[in-house]
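As you look at this complex, bear in mind that one protein chain is not there, while each of the others sits in place.
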Amino acid sequence: MVKKALKGTYITLMYLFLYLPIFLLIVYSFNDSRYRGSWSGFTFRWYRELFQDRTIVAALYNTFTIALLAALIATVIGTVSAVAIHNMSPKAKVFFMNVTYLPVLNPDIVIGISLLALFVWMQLKLGFITLLLAHITFNIPYVILAVLPKLKQLNPHLEEAALDLGATPLQAFFKVILPEIMPGVITGALLAFTLSLDDFMVSFFTTGSGINTLSIKIYSMTKLGVSPKINALSALLFIGVIGLLGVLQARIRKIYD
Amino acid sequence: MKKVVSWIGIFLLCIALTACGSGKTNEQGYYNRLNVYNWGDYIDPQVLADFEEEYGIKINYENYANNEEMLAKIQAGGTDYDVIFPSEYMVEAMITQGLLQELDMANLSNFKNIGDQFKDLPYDPGNKYSVPYFWGTMGIIYNTKLVDEEIDSWDALWNPKYSRSIVMIDSARDTIGITLKKLGYSLNTRSIEELEKAKAELIRQKELVKAYEVDAYKDMMIAGEAAMALAWSGDAMLLLEENPDLAYVIPKEGTNLWFDAMAIPTTSKHKREAELFIDYMMRPEVAAKCAAYVMYATANVEAMKLLPEELTEDELAYPKGNIFEKGEVFIDLGEFTTEYDRVWTEIKAY
Partner (left out) sequence: MRKKWLAIPYALWALIFSVIPILLIAIYSFCSRSPYGNIVYTFTWDNYRRFLEPIYLNVLWRSVVLAVQSTIICFLLGYPMALLIARSDIKKRSLMILLFILPLWTNFLLRTYAWMVLLRDQGVINQFLIALGIIEEPLKLLYTNGAVLLGMVYNFLPFMVLPIYAVLSKLDHSLIEAAEDLGATSLEVFMKVIFPLSIPGVISGTIMVFMPAVSTFIISDLLGGGQTILLGNLIQNQFLVARNWQFGSSISIIMISMILVCMAIMGRYREEGGELW
């Protein structure tokens, strides 16, 4: 009994710790003052202004576009590569894993700087494409690292059986292997999406004229003060995500029941 | 599952198509895209929308947080910004490095609206490369409830009475600059000896400092959590409106006088449209809108006439008389900048 209460308290405290700042962000999005120093009344003003501020809307759109595209492409490349790496000789495997770990281990700031150096050296115009390339680059390893363990758990005879029963290798992959490793693929994709969405450092260096993401927008506001419009935006985003999650959870429950 | 995947596919395709839309010439004969690179929140967004409507040119508006960051981006290449807003010493540095394009005054008819005292300044003789946008000073903003004496000197920032209640700006040139002023030196000094003295002063001050930063001090000043802070004039004006207990002073030792300008970097391939934009920004009603939004002092005298008098008559927002007697303008120090950087690192890592 005591143990259970202790557990409950601990879990509650942990989630409180995680969500307290976010809750506060939402509260301050209704604050009439431009500053966070004082509470000067309730307002919807920032929400109104948010939708009139084209630059923020554009940044939001870019952020999601990049995150979605990067996550999708990285998931495809990462999953295929994971299958390939899984079938390699141990030596080649170690080599590939070390290369894969590079972007994971490399501090964001170094990834950003080094990619900027590369793009300039290649004389690529900085913008949407370079930003996307950069995001895919730091996303792929996480997908590989999420998919590999699932491949390891896979029964090696499963695929052989499918092939023996007359499936083409492609069919075997899509009908037998992919469904088995799907949880890993989804984890990888989700992680890639999350990392892209939250990234500041790498985007900061690899973006050029024409593309602004939310993080860069917020960072550049620091000199003149981050506008509560941004709070309003994150409040909306957060509520949207929670809503989506609610729907998903309801569906998951349905599946299990 | 399949349905979801195909929907995502369609969605992504749409995005890819819109993202690849490229610029071309519009009906008015202008190239229909302009890349503007400015400080964050340093323009009235309405002004951008009006420009787009009037000329049919879509503006890509992007932000940077400081001059050096902007320079790093332009220097690295790979960008095609058309209009930038560098500060005076950065204009000078960029001219030296050949990163700015010469302006064609024939296309800038509204340049006549700029006040004479802001024209032809040493950082860009004859305004060949830039036109002024905003200007201002640096000073001390303090809370009269927490500070019961009259403040008129930079020494106040070293007063142990306000230990852990003083906020300095997290920028090497600015914070070292006012320290040099306090010591009676030029804020453009190239003397290692003077710089080392300033360093010693700042290290001595460090235990009194609450933070080195540029944004959160505003919240702290309003809430009365900090007694005083080094501040730019425009920020100070905004803060005075929020909290009547606050006061702003330009210390007697003199201060930094700064100018932010508009210029066209060599990365621009559409100089004609860039000049069109700059000229538009110098229209009195446009400049006034921006000044009312940002609260810094506009260099546009015609625009000043459109602003509320209590603002333009305010000695602190718009210092009167010979402003160059009150403040010194930063000049680009070239290679010597590394010394400032070294000193700053040593102060912060102390």
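Chains here go by letter, A and B, matching the order in which they are written, and residues are numbered from 1 within each.
Note that in this section a contact is a pair of C-beta atoms (placed from the backbone, for glycine too) under 8 Å apart; a residue touches a chain by one contact, two chains touch by 3 or more.
Keep in mind that what you see is a predicted model, and the values were worked out from it rather than measured.
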Visible chains that the absent chain touches, using the contact criterion stated earlier: A, B
Using the touch definition up top, pick the residue from B:Ala223, B:Ala292, B:Leu311 or B:Ile331 that touches the left-out chain. B:Ala223
Tell me which residue among A:Asn62, A:Thr75, A:Thr207 or A:Asn231 touches the hidden chain in the full complex. A:Asn231
Missing-chain contacts mapped onto chain B: 66, 68-69, 71-72, 75, 93, 96-97, 164, 170, 172, 206, 209-213, 216, 219-220, 223-225, 334-335, 337-338, 341, 345-346, 348-349
What residues on chain A make contact with the chain left out of this view? 7, 10-11, 14-15, 17-22, 24-25, 28, 36, 77-78, 80-81, 83-88, 90, 92-94, 96-97, 99-111, 113-115, 117-118, 121, 133-134, 136-137, 140, 142, 144-146, 148-149, 152-153, 169, 187, 190-191, 194, 197-198, 200, 214-215, 218-219, 226, 230-231, 234, 237-238, 241-242, 245, 249, 252-253, 256
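Operating definition for what follows: only the chains that are shown with their structure count from here on.
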Could you state the distance in Å from the CA-based centre of chain A to that of chain B? 34
Residue numbers on chain A that touch chain B, as the complex places them: 33-38, 52-55, 65, 68-69, 72, 116, 119-120, 123-126, 128, 130, 208-212, 216-217, 219-227
Seen from chain B, its contact residues with chain A in the complex are 8, 11-12, 15-16, 19, 33, 35, 37, 39-42, 45, 48-49, 60-66, 73, 76-81, 214-215, 218-223, 225, 235, 238, 242-243, 267, 294
